[in-house]
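One chain of protein is taken out of this complex; the other chains stay put.
The chains carry the letters A and B, assigned in the order they are written, with residues numbered from 1 in each.
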Amino acid sequence: MKKKSQFKAYLPFATNVFQRLISYKANVIIFLFGEFMMLATSYYLWRAIYKSTSNTAINGFSLNEMIIYVLMSFLTSLMISVDISYDISKEVKDGSIAINLIKPISYEKRMMFQAFGNVMYNFVVIFILGFTSINIVFYKYIGSLSIANILLYIISTMLGILINFYFSYTFGLLSFKITNMWGLSQIMQSIVQLLSGALIPILFFPRIVQKLITFLPFSSTIYTPTMIYLGKLTGISLIKALSIQIIWIVILAVIAKLMWNTLVKKLTILGG
Amino acid sequence: MKRYFKLYRQFLKQYIKSLIEYRADFILGLIGFILIQLTGVIFIKLVFNNIPNLSGWNFYELLFIYGFAQIPRGIDHVFTDNLWLLSGNIIVQGQFDKYLIRPLNPLFQVIAERFQPDGFGEIVIGILLVTISCSQLDINLTFLNVIIMVFTIICASFIYTAIKLAVSSIAFWIKFAQSYLYMTYQLSNFAKYPMAIYPKMISTLLTFVIPFAFTGYFPGAYFLGKTSFFYGVMLTLLVSVISIFVAYFIWIQGIKRYESSGS
Partner (left out) sequence: MIEVSNLKKEFKMNKKYPGFKGAIKSFFSREYITKTAVDNISFSIDKGEVVGYIGSNGAGKSTTIKMMTGILTPTEGSVFVNGIIPYENRQKNAKDIGVVFGQKTQLWWDLPLSETFSLLKDIYEVDDKNFKDRMNFLDEVLSLEDFMLSPVRTLSLGQRMRADLAAAFIHNPKVIYLDEPTIGLDVVVKDNVRKAIKKINKDFGTTIILTTHDLNDIEELCNRIIIIDNGKIIYDGGLKEIKEKYGYMTSIEVQIKTNIKTEDVDSIKEANMKHLELKVIDNKINIRFNKNITSTTEIIGKLMNKFHVIDFSITETTIDDIVKKLYRNGV
């Protein structure tokens, strides 16, 4: 009974964000169009790259697989993009954080539902369209479609969303201490882009670097789900990758909780 | 004219004063931009680990174009960053009127109001990449060549500004134009790579319609000996002059529109 009423209390946060995003749909579509051009650059670039070599595969990727990789990693990055850190730092900056801390609602849970609202929008509008089209492309290129891989992809993506949420949340909590987060978030953005597989498959990095990157949480957000979709992670490596995802969720959740406790203590002592 | 230079110096002085206050921000922003540029370079390196050349361009040639394209981008970024706000907030929030009630050209006011030194990140990386690739490529860096390089870079910066100005001016008609500006700005990413890899339609778009190709590819290709002086230098100059005129024209029309329909 209590769970249900709790859920009801948080739901408005999700639907609110959802509604807000729908009303800015026109702008989002244009933004996506801009992103689409990035994809186009990638497409032509990779095509030229593969033309410039006599090999049919580079680092285990055929041209077709690479194209799907580019599309899928992009879609996945949209899916997991819950930029809660921005929301948090904004609230700290404009002071509304104080009011929000007073309300008898867990800040963490609220942020999660707000993030959920973000995700819902991304899911409904973008994912269904995008995912369907990519599956069509996949079938055209590869000739078959694996339901198992698709399901595993979805599971892995959901794990990726959680990882990104907790990471973003923890990063956002930094804004309690650092007043202007913009510069820092720019740096974070570029690092994440490089290490998450969004820029290029991790397999392209030198071996040693690869090992390092796989142990950071970033590659578990985009790279892992996309590779699962492509069927390049199977058997033991699949289980290993999924486990790493889960481990990171736990680690980040704990860090978030710890940070939260220390910060709130400091905040209430200082009187906000 | 002299007055405007003096005024710009004043505006700049003010900005630098406030910058010193926000030192930490500036440095972080700078590092951020440098890192973003570096990821692009890392991408190219990782790709070239697997292929000998790209459509006939070797690694250092590609690096040269990539770096060369960053410099005008950065220069424009440093000086005209406020155009982003114009397309986004300024007109929407009714903040444009204050420029019109002052005895000073409103475009000058909009641009002079903001100086974005993080753009230096792009310039620095660009110069670095150009220097490194030049040393590896046996390019004859005579005094004349350097002058021509600087000249084309300046022209290219004007092209960037012109495109930004033209697109942000759309805000006079539709109030919020930032997403269109973002979309157009993304097109500039194409200019970092050789036109040869793109289909005719795209290279035509980038050459004749939204001439980002002249901000990096054509002048860069000239110094690599891959295109003529005409394409690399003369056309770049011509395109920059034409685009500034076209952009300013659109801006003026935009203000006329603003003045007849209110805010």
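Details
Methods note: a residue touches a chain if its C-beta (ideal position, glycine included) is under 8 Å from a C-beta of that chain, and two chains touch if they have at least 3 such contacts.
These numbers were taken from a predicted model, which means no experiment stands behind them.
The chain not shown here makes contact, within the complete complex, with B.
Touching the chain that is not shown, out of B:104, B:141, B:174 or B:252: B:104 (per the contact rule at the top). Where chain B meets the missing chain, the touching residues are 3, 6-7, 10-11, 14, 17-18, 93-95, 97-98, 100-105, 113, 259-262.
As a convention for this text, only the chains that are shown with their structure count from here on.
Distance from the chain A centre to the chain B centre is 30 Å, each centre being the mean of its Cα atoms.
Of all residues in chain A, those touching chain B in their complex are 27, 30-31, 33-35, 37-38, 40-41, 44-45, 47-49, 51-53, 55, 58-59, 180, 182-187, 189-191, 193-194, 199-200, 204-205. Across the interface of their complex, chain A is touched by residues 22, 24-33, 35-36, 38-39, 42-43, 46-47, 49-55, 118, 176, 178-180, 182-183, 185-187, 189-190, 193, 196-199, 202 of chain B.
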